[in-house]
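Removed: one protein chain of the complex. Kept in place: all other protein chains.
A, B and C are the chain letters, set down in written order, and residue numbers restart from 1 in every chain.
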Amino acid sequence: MSYNTFGHVFRFSTWGESHGPAIGAVVDGCPPGLSLSEDDIQPFLDRRRPGQSRFTTQRQEPDRVRILSGTFEGRTTGTPISLMIENVDQRSKDYSEVAQAYRPGHADYAYDAKYGFRDYRGGGRSSARETASRVAAGAVARLVIPEVSILAWVEAIGGDAIDPARFDPAEIGNNPFFCPDAQAAARWEKLVDDARKSGSSLGAVIACEATGVPPGWGAPLYAKLDAELAHACMGINAVKGVEIGDGFAAATLTGEDNADAMRPGSNQTGGPHFLSNHAGGIAGGISTGQPVRVRVAFKPTSSILTPVETITRAGEATDIRTKGRHDPCVGIRGVPVVEAMVALVLADQKLLHRAQNG
Amino acid sequence: MSYNTFGHVFRFSTWGESHGPAIGAVVDGCPPGLSLSEDDIQPFLDRRRPGQSRFTTQRQEPDRVRILSGTFEGRTTGTPISLMIENVDQRSKDYSEVAQAYRPGHADYAYDAKYGFRDYRGGGRSSARETASRVAAGAVARLVIPEVSILAWVEAIGGDAIDPARFDPAEIGNNPFFCPDAQAAARWEKLVDDARKSGSSLGAVIACEATGVPPGWGAPLYAKLDAELAHACMGINAVKGVEIGDGFAAATLTGEDNADAMRPGSNQTGGPHFLSNHAGGIAGGISTGQPVRVRVAFKPTSSILTPVETITRAGEATDIRTKGRHDPCVGIRGVPVVEAMVALVLADQKLLHRAQNG
Amino acid sequence: MSYNTFGHVFRFSTWGESHGPAIGAVVDGCPPGLSLSEDDIQPFLDRRRPGQSRFTTQRQEPDRVRILSGTFEGRTTGTPISLMIENVDQRSKDYSEVAQAYRPGHADYAYDAKYGFRDYRGGGRSSARETASRVAAGAVARLVIPEVSILAWVEAIGGDAIDPARFDPAEIGNNPFFCPDAQAAARWEKLVDDARKSGSSLGAVIACEATGVPPGWGAPLYAKLDAELAHACMGINAVKGVEIGDGFAAATLTGEDNADAMRPGSNQTGGPHFLSNHAGGIAGGISTGQPVRVRVAFKPTSSILTPVETITRAGEATDIRTKGRHDPCVGIRGVPVVEAMVALVLADQKLLHRAQNG
Partner (left out) sequence: MSYNTFGHVFRFSTWGESHGPAIGAVVDGCPPGLSLSEDDIQPFLDRRRPGQSRFTTQRQEPDRVRILSGTFEGRTTGTPISLMIENVDQRSKDYSEVAQAYRPGHADYAYDAKYGFRDYRGGGRSSARETASRVAAGAVARLVIPEVSILAWVEAIGGDAIDPARFDPAEIGNNPFFCPDAQAAARWEKLVDDARKSGSSLGAVIACEATGVPPGWGAPLYAKLDAELAHACMGINAVKGVEIGDGFAAATLTGEDNADAMRPGSNQTGGPHFLSNHAGGIAGGISTGQPVRVRVAFKPTSSILTPVETITRAGEATDIRTKGRHDPCVGIRGVPVVEAMVALVLADQKLLHRAQNG
């Protein structure tokens, strides 16, 4: 089944292909009375927009969003909010080779296996271009959770990680890598340039932190906050791993080392005073009032100029080099996408919590 | 919101608390005409059953499943299958302390924050006992996907990993750890014993492989096969991380090293011949015909005898030692649970695929 | 697909067959902290219980409900509430003929066409016995909406209607027909007796009114309050028609006659003062604060002693007389079922409204 809707009560559905006339999202279930205009959404799209440095695809898309419904006199009405972004800079001719053979690591073969054929232009529906719709929807979600601040950054590219001791959130906007460590950012310039020039690509790890989430959000047992975040983030193009809090490292700790001890007092969210946050702000699938922490692994871009062995649609052996314009490290532009997905999950869980608990 | 149903068309809902009279699952959407009796379910419950070695909790539960509906003359009728497991060996008096103070790392505080109070006996709804219901439902799911074989094992305990070169699936059933490496199993005896005796606990990593999944299962974009698996596994008690294929390691590879090259010919599922499986059998959220591979990180059991700083319900400082009977490494018994969740996701995706594609 | 769950955030799933060991419902999403015991549910089941007069089936079922989960110390915990009712008085031998031939008007043929076979004992899953689960779940739903009073009654049997001028709610409990008009109740004794004795059956119309519903419940456009009520009531066994407010009669009115004029002032729900209630308390799919009014048409019981032409499973012509124990007018016992479904819809819509609008 095609299944293009996410969320339980705060929901969004996305549509559109890389080289169709437009892409978009319909946000449903938004509370009424929130101030909303295109200006609330555009800055987030601008952060994700391609073509802003030599480290991302050179496709030039203004990514201007239009609100087609759901607001009146500048406020949300409670009815569906239709968001549309026109595609401007398609070069479909670049994809003639992709039409005939499968890019390893890409969705090409899988789509053909499922649907019998596919819109191969720019990857069609499987293009990372779809994530613009998520970012637009996520901007609306943020308005639903003004108590929460969400910040993501790149933690590693191609295995080269930041130094946590040099973490400075103010640096994140100062470089084209969303990197909070100025020294790492400097190293990554060369790293990504080298990959780009050699026709290769690199993976990345994104970290995201949501502060201000009050205790009590999340829905045991099959809409647990951590499970929903894992679903949301693993569904982003190119993602292969998700961790909450210490993640896989927690599997190496003892129970007493992993325990987040509690002390009297409270933090900004009304939760208790915790002495650590191994859990990433979630216990039993429910927020504890600590910062919610997620880490997301992006594989390297599958579309590369380096030739790779593959087969044609007819099953014959061939090599493929993916021309066209691609991100040398698709994880970089994943930063605003991860933030958006986290916002969308949290907005939904806030409303779900309110439904049951008033 | 409480949200105790999982799945789109093949769905299950679970109910029950650790110390209530029973727990259970209702499986809905199961195809008709499948041969099903308690004997098809019981072996999976027996694998997960506590009290079978000194390395798991000593609670003695026979975990006998009863089918209360949905079959007739030994076959599924297409109507809901109600599965019930009675709780036999509750010792609620063990939990007087837990009633008054919060176990760090456990759901105690979060449940109180969400619901205002909680059934503290044995963790109530947040107990890992609920996973028996998942295992029972998963046994039904397996009948829906006879073309698929699902096998999970413990890959590491407390940071001590198996040696892949000694991987032998036949070993998995030969030790109380679901360990495919006989030497590692021997080491883990002491490791887990030490943790148990010292009142501590250990984390674990579980790996799971589903072979025989044909190309085409999965539902772009918001019920992607990988996203559904991440959701399913991150929702298991104590899980903090999920990887598909190479997972976080993929973020350190180059595009050409991560590409799973394709060659003419086909595997057992009808998919092409792949030269590697970094992707874990999923591309673009859709199965490729290769084995589907998932890795899951379990944190150490939160309920430990070692005292930990915490607060009471009234917000006062205290220490807590969790008496009662607990798994020194809850990840071990996670093996049949991970298998069950993978089966449940795959059964659902098979039916979803059939709905759209006939 | 089998689809045995109803509701969006306040949800229930039912399971069980007429002649299986038990039937039941799992209620999910219930707010925490509500006082709930079997005694809150049993009275509603007792109203629906068979065998209480000669005007219903003589099957003797105590219909004792057990709460298996979801409460602690007498209050709902916010986790799933599992309700079970054992089947006691099955006489499966009565159904040998039904196994071989299809009762016209019954689900026999349709189930075989869909599933390939069926549990023919007492109608299996298609039995009106399933409605006991709805009534049990509905009793929980009522606790969620204490501001609402729900009352249903029989308005007509076999085309013989009550006189609205003699409507007296106090009469409803005074006769075996849930009839608010004492004179009609007297006539119906003979009417139903005659049908029963002649091996025939009769249809009925049930009316239901929910007072106290505040303005604003309902979810445009595809979970409109009226659409949800229509769904809920049309899904009850034997129902063939649903009306909101004036229903089909509204199609004969002019716009000015159908308009419910408003005047300053307010009613008990905080809504405005209306001069009439043609709309049945719903406009644009949203409650107006007026009483919500639904009418439901039940066809005559399909299982009758009078022989009817039909075919066997093998497609051969035969006649069928349905022995066994059946209601001469299944609509009568539909009264508590309609009340339950209305309660379940309203509880769900209350929580949905709160989710979006706080």
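Keep in mind that, in the parts below, a residue touches a chain if its C-beta (ideal position, glycine included) is under 8 Å from a C-beta of that chain, and two chains touch if they have at least 3 such contacts.
Bear in mind the structure is a predicted one, so any value in this text is a computation, not a measurement.
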Omitted-chain contact residue, chosen from C:S18, C:T56, C:S69 or C:S287: C:S287
Which residue of A:G20, A:G159 or A:G212 touches the chain not shown here: A:G20
Touch with the omitted chain, as defined above, among A:Q52, A:T77 or A:Q100: A:T77
Residues of chain C (touch criterion as defined above) contacting the omitted chain: 1-6, 8, 14, 102, 104-111, 113-115, 125-126, 130, 156, 158-159, 195, 200-205, 215-224, 226-235, 237, 239-248, 250-264, 271-272, 275, 278-280, 282-289, 297-304, 306, 308-311, 315-317, 331, 352-353, 355-357
Residues from chain B at the interface with the omitted partner, ascending: 8-9, 29-32, 78-79, 220, 351-352, 354-358
Where the missing chain touches chain A, by residue: 1-5, 9, 11, 13-17, 20-24, 26, 28-30, 32-33, 66, 68-70, 72, 75, 77-82, 84, 114-119, 124-125
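In this section, only the chains that are shown with their structure count from here on.
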Chain whose Cα centroid lies at the greatest distance from that of chain C: A
Euclidean distance of C-alpha centroids - chain A vs chain B, Å: 26
Chain centre separation (chain B, chain C; CA means) in Å: 39
Inter-centroid spacing, chain C versus chain A (mean Cα positions, whole Å): 46
Multi-chain contact sites of chain B, meaning residues that touch two or more partners: 1-5, 14, 114-115, 125
